[in-house]
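Working notes, beginning with the structure itself.
Only one protein chain is missing; all other protein chains are in place.
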Amino acid sequence: MAEFLDYFRKERLPHIWCPGCGHGTVTGALIRAIDKLGLDKNKIVMVSGIGCSSRAVGYLDFDTLHTTHGRAIAFATGVKHAKPSLKVIVMTGDGDCTAIGGNHFIHAARRNIDITTIIMNNSTYGMTSGQYSPTTPHGMLGTTAPYGNVEHEFDVCELAKASGASYVARATSFHVTLLTDLIEKALMNKGFSVVEALTQCPTYFGRKNKIGGPVELLNWIKDRTVNVKAAAALPPEKLAGKLLIGELYKAERPEYCATYAETTARVQRTYNDYKGGNRGCELNSD
Amino acid sequence: MRTEFRLSGSGGQGLLLAGIVLAEAAILEGKNAVQTQSYGPEARGGSSKAEVVISEDEIDYPKATDPDYLLALTADAYKTYGPLMNSGLIIVDSSVSLDAEIKARTLSVPILAAAADTVGKKVTANIVALGVLGGLSRLATRDALRKAVTARVPKGTEELNLKALDVGLGLAAQSGTPAGSLK
Partner (left out) sequence: MPKNAKLMQGNEACTMGAIAAGLQFFAGYPITPSTEIAEMCSEELPKFGGKFIQMEDEIGSIAACIGASLTGKKAMTATSGPGFSLMQESIGYASLCEIPVVIVNVQRMGPSTGMPTSPAQGDIMQARWGTHGDHQVIALAPGNVKECFELTFKAFVYAEAYRVPVIVLADEVISHMREKVVLPDPSSYKIPMRAMPTSPAGYKPYGADPDGGVPLMAPFGQGYRWHCTGLFHDESGAPSGKAAVADQLLHRLDRKIEKNVQALEDYYVESMDDCDVAVVSFGSSAMAALSAVRRARKGGLKAGMLRLKTIWPFPDQAIRRLCASAKKIIVPEMNLGQLVLEVERAIHGKAEVIKLGKVTGELFHPDEIYKALKEAF
């Protein structure tokens, strides 16, 4: 446990999350995956946007960048493109990533830039007290969906896959071992990797929808999911309304920074006598 | 002394490039030059206007205020900018019928036809026009114009464009108009 806490800025604890919130569980899974892989703390940059999930980075002992709402992936793209040797991890939520930040999400996936994105999906805007989000299931309640959600939800993993992400997986804050394992694999993938972690917001989502406390909500989430391996043997009627968990998609695709580096090398062979700009400035470059 | 050119026509005719080359030729001659433009949203068609100001002195204002030369390659351009001309010279393509209401001194020159027939490529009309403007204004020598053309036109088209330049210079010489500012 002591070692685990070494990844935290202990002086910034306790965190602001509500009792029973699942974000700590997801953050813990991420830390265990990082620890297992033995990644260098000094070479990791954690980027987040706005929302409950995005507060996670403030407690972690890495270079951390807590940005504006929805833009974490765009900031992360700048970090990664400027310094590809860094391991860039985005911690985001369903609203941050798929509503206000949806455009950056799909374009980062399209580029297949080597960023690992952990989406803590609690189906609500917790920070602003429980409005419906792009992942609130149809018909369920939110403070802005008092008569039931009129809209239909995103399947975040299908969105990531269709947009070009090269690693896509889903787990929940109930299936912690699976979640840790999937994050570890995502961190190893060289490309845009997405792990959606279904997680519980008992304070707003659970209460508003009268699901019960954290335990009941966690069970409710668990019951919505079927492991992708088990699903292969199940008839379609058993899968109706279920979300698959496990490794959902993996593909070998050229990674953005690597392709850019290849292009740069080709350009530099052509222009090795270039005198236009400034190549110095060593201090400000890697 | 400040000399102002306004090159007008339709987008895609390459008048911007002609303006740039004229300015660069003037710079090669040690003069100051400024080139500006205005254009519509269309990449092709629509109205297009490029302006060049050439002077021995510092150029404080970059746009043409009272052009010494107006080049108009289309009827639209002639009708839009012709009436604004005072003591300067209008060089209008021969395909455009003249308007008695436009009082400024006007030279009708077969620029488009010369590009199509003499040079053999319609797209060289801009460089033919450049030759006409260069020949009439004498603000840059043939050498400077040739250098500037060669530096700016797409690779492989240098000869064709140098021919177009000479055709334009020839048209200027034939016009019988005295060189230099007409104001």
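Going by the order they are written in, the chains are A and B; count residues from 1 in each one.
Convention: contacts are C-beta pairs under 8 Å (C-beta built on N, C-alpha and C of every residue); 3 or more make two chains touch, one makes a residue touch a chain.
Note that the structure is predicted; figures quoted are calculated from it, not measured.
Asks: Looking at the full complex, which residue from A:Phe62, A:Phe154 or A:Phe205 touches the chain that isn't shown here?
Replies: A:Phe62
Asks: Which residue, A:Ile31, A:Val45, A:Ile118 or A:Ala186, contacts the hidden chain when the whole complex is considered?
Replies: Hidden-chain contact among the options goes to A:Val45.
Asks: Using the document's contact rule, name the residues of chain B that touch the chain not shown here.
Replies: So the residues of chain B touching the unseen chain are 20, 23-24, 27-28, 30, 32-41, 59-63, 65.
Asks: By the contact definition given up top, give the residues of chain A that touch the hidden chain.
Replies: 9, 11-12, 41-43, 45, 47, 57-58, 61-68, 71, 74-83, 85-86, 103-104, 107, 260, 263-264, 267-268, 271, 274-281, 283-286
Here is the rule we go by: only the chains that are shown with their structure count from here on.
Asks: From the C-alpha centre of chain A to that of chain B, how far is it in Å?
Replies: Here the centre of chain B sits 59 Å away from the centre of chain A.
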